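Here we show just some of the chains, and they stay where they sit in the whole.
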Amino acid sequence: MKYVDEFRDPLLARTVAAAIAREARPDRAYNLMEFCGGHTHAISRYGIPDLLPGNVRMIHGPGCPVCVLPVGRIDDAIALARRPEVTLCTYGDVMRVPGSGRLSLLKAKAQGADVRMVVSADAAVRIAAENPGRQVVFLAIGFETTTPPTALAVRAAAAQGLSNFTVFCNHVLTPSAIQGILADAGDGKEVASLDGFVGPAHVSVVIGSEAYAPAAAEHGKPVVISGFEPLDVLQSILMLVRQINEGRAEVENQFTRAVTAEGNRKAQAIVAEIFETRASFEWRGLGSIPHSGLKLREAYAAFDAERRFPVAGASVPDHKGCDCGAILRGVKRPVDCKLFAGVCTPENPMGSCMVSAEGACAAHYTYGRFRDA
Amino acid sequence: MTDRRLFARKLDIARGAVDMTHGSGGKAMAQLVRELFAAAFANPWLDQGNDQAAFDVPGGRMVMTTDGFVVSPLFFPGGDIGSLAVHGTVNDVAMAGAVPLHLTAGFIIEEGFPLADLKRVVDSMAAAAREAGVAIVSGDTKVVERGKGDGIFITTTGIGMVPPGVAPSGDRARPGDAILVSGSMGDHGVAIMSTRDNLGFETAILSDSAALNGLVAAMVAAVPGVHVLRDPTRGGLATTLNEIAHQSGVGMRLAEADIPVRAEVAAACELLGLDPLYAANEGKLIAICAEEECDRLLAAMRAHPLGRDAARIGRVVEDAHCFVQMETRFGGRRIVDWLTGEQLPRIC
Amino acid sequence: MCLAVPALVTALLPDDRATVSLGGVSSTCSLELVEGVAVGDYVIVHVGYALSRLDAEEAERTLALLAELPADAA
């Protein structure tokens, strides 16, 4: 696979790892947060920690749209799916996320709800067009990467005059989340001393690397936009180590083969046409973050599932013992949580970090727990 | 199994329900089997924990195994439910080192199923049985109302005789043993996924569905003392190795670079966000043997057409946690865990 | 993480769609979010949509940078 295999080369990996080991100062720690689950995945699946010196520590951020979907929104989606007239379409990832009472969309489907997996938003529009007698709700989730396809789906449904297609929108915004993590909210929550960020890959393809400039400047933290292949991650770590060593706090772009400073203007325009920012949106594990979510604009109200159907909108807390908040802020590690690997496992996740393979706890459980043994 | 914490909590029998994960070959299925079926049926043969039971009959040692086949679509690149139903059961017999003897076949057919399709399935079974050298000696046909089945389900059961001195079993992996596979991983799983319209991809990959009794015969002739034989079907290589690790109370160390995976299988998995180590195989086996017999076994495997691409992929180690670990191709290390839930295509 | 793959455009289809290929596996995607894509280009595909073209020169440059690092002593 061109542009994939080259960036998984083990010989180059050793070269970059050696450079990191050489350049990282033994007298200090490098606490680096990879925002994205894609990076978390690469780090865990390729065993990158084994290639890093002990003082370069990767902290897994909240960058998985599935993980940060609040329990209350899952409950709402299940309630929608259970309406007899509704066919709920969504991506495979979302289907097994547990809501309240360990119920998931998969289990609701087993109980008879009409839930269909799609691999693209336009498939949901097609299902609506083919089933005029059904109310098709597309449960949309994702960061800026995934929002443009949803926007195009809404525009297509409008163009076709479909009256049975709506979107239950859970699209969220990553720069706001980074700000949320960095801002000492004054709510007593401890925040780890982060030395830098490995910045989103595909999100940045859409929004451009400049989108992180405010966060970098405001909080004085270097950000390196990084591809999702393991060599990309290693190189970005090297770039962060260098920035830190040199006292810089810039937005750098390692993923130049796909990311530009301004991003994909066409995609940004269609998103802006269909969606607008919510005053605030809840992130599982992080709580409510201002201006961090999207909703459909008034002009597209007819395609908004939250307006067509009653949606409870309740906020449902995670298990009391769950330490996800502290883990996402880099203050704790998965093994510090009393529930980790005992009560809380990928089969029965108790908190956001265990929900998808890219969550901090799930990644550690699935790929890395031999390190605790 | 040695890991008491394998299942975080007990099955909620009073309020729970069966869902797709209970059939996907992963941990949920292992738990259902252990806490519900094995608990109720408990007997020394079932408790062997293998895909087949071995027991003594007057004339020697016999094995018996059953499998239901519910594949969709019924006809897929490289095979169909008929040949698969023969191969799957012949293979479970063979994985005891046994020579398959007879099969039975139970059909559950949904009304409205075309006779032409039924004939195609049945002819394919007959051809597969002929090729594998087994006879389908008894059968049963049930018809269910439309909407209460899915075209056709086939349950085959097989028996076979184990040659003296041969006794592979999932609980016989020992630290120091070599771990081998007979060929590339994930072909069947990806071939099936490629037929699903809603996944929207196409490949030339064919299912590897095949009867492995000939290969096994060659293997046990070369190394009668082979410790473990098992076919990595549902749940793939990863899950099957975890099963064996827990059954034997050992750990494993794999080398990712040594595990054969076809380029197209890897690409399809990349596209869907899946891992080929969890994709099903229907014509491959895992063998575990003493290190000193590894070369002999590998040579015997490679000499057989169905073992041409056989490879040594790792070794058995001592590990109270029964972890299956892997040196990644990239140079790091990670756990290769049980399948959790179902393999669903991901967007993130 | 936003799973996306770099895929080769092998054919342009009606309705602003394309056939793409990844290591021998072919699929289709929408080109509605990108402009001026031609057969032979690589695009980054996410949930069935091309999000951008992949810049071959930049990819070379990135790999070249890595290759310039002194080889591992170990």
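We call the chains A, B and C, going by the order they appear; numbering starts again at 1 in every chain.
Convention: a residue touches a chain if its C-beta (ideal position, glycine included) is under 8 Å from a C-beta of that chain, and two chains touch if they have at least 3 such contacts.
What you are looking at is a predicted structure, and each value in this text was computed from that prediction instead of being measured.
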TODO: Provide a label formula giving the number of copies of each chain type in the whole complex.
DONE: A x2, B x2, C x2
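We adopt the following convention: only the chains that are shown with their structure count from here on.
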Open item on the list: How are the chains arranged in terms of who touches whom: line, ring, star, complete or other?
Closed with: complete
Open item on the list: Using mean CA coordinates as chain centres, what's the gap between chain A and chain B in Å?
Closed with: 35
Open item on the list: By the touch rule stated above, which residues of chain B touch at least two different other chains?
Closed with: 200, 263, 266-267, 270, 346-348
Task: chain C residues counted as touching two or more neighbouring chains - done: 1-3, 5, 22-23, 46-48
TODO: Using the touch definition up top, name the residues of chain B that touch chain C in the complex.
DONE: 200-204, 263-264, 266-268, 270-271, 273, 346-348
Task: Partner chain A, residues of chain C touching it in the complex - done: 1-6, 8, 22-23, 30, 32-35, 42, 44, 46-49, 51-52, 54-56, 58-59, 61-63, 65-67, 69-74
Task: Residues on chain A engaged by chain B in the complex (per definition of touch) - done: 1, 4, 8, 10, 13-14, 17, 37-38, 44-51, 64-66, 91-93, 95-96, 106-107, 110-111, 116-120, 123, 142, 146, 230, 341-348, 356, 358, 365-370, 373
